[in-house]
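All protein chains but one are shown at their positions in the complex.
What follows is chain A.
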């Protein structure tokens, strides 16, 4: 008689998660700088696993209303919207202005970026960041933050450091890094522990950390936070390599040694 091992049993035997990753491994991260070549400003497309976010940055430019401008620094005009096919499983059409979660994500993104961009260099101006979530498989806010960072770099706006983001969570006492949608969704009627965290990796400072679930003790919080920061550092390695590669390509194109083709996935 033959017995067949179910895939879930196989994964739990070797202590792997439901997509085959180890608990401290992040998903495959692909970065593309400047996919929309014709637009003024900068753009970046970031894929964390299957979650895809596209950020477009314009500016620094004039404020729309005189009353908005600040005399000593620039303002950040952030908008996060999702394509109708960019929600979890089914297709939903929502207005980006009224969907509460998207407005909240835009608010967090703005706070994170305000701590990173050198706003004092452009008084009375406005930098517009628009993030479009094309696919959501968990970690939507983090993909948006990473995409916004890369787009700001592509636009040449001066920043203190990269602002990288990654989620961390808890699954029965094992800390997980970079959760996908299945791990983020609540099980057993209790909300899952999800902590999206954004930090400036070279300075080692945390810009954003948010958790809405109940944790057993403060020690657990420290562990999950530490795991999130490790995840952020892993993301930083990849982002930095992508930016360096793009800069080398641009430099050699300017010298005439290479030419830039249309950016492709």
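One rule holds in what follows: contacts are C-beta pairs under 8 Å (C-beta built on N, C-alpha and C of every residue); 3 or more make two chains touch, one makes a residue touch a chain; residues count from 1.
In this section, contacts and distances are computed from a predicted model.
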Pick from "Sorting nexin 5", "Dilute domain-containing protein", "Regulator of G-protein signaling 9" or "Ribosomal RNA-processing protein 42" the UniProt protein name of the chain that isn't shown here.
-> "Ribosomal RNA-processing protein 42"
Of A:7, A:107, A:160 or A:203, which one is in contact with the hidden chain?
-> A:7
Among A:16, A:50 or A:250, which residue is in touch with the absent chain?
-> A:50
Sort through A:83, A:115 or A:209 and give me the one touching the missing partner chain.
-> A:83
In the full complex, which bits of chain A touch the chain not displayed? Write them out.
-> 6-8, 35-39, 50, 52, 54, 56, 58, 64, 79, 81, 83-85, 90-91, 93, 96, 130, 132, 134-137, 262, 264-265
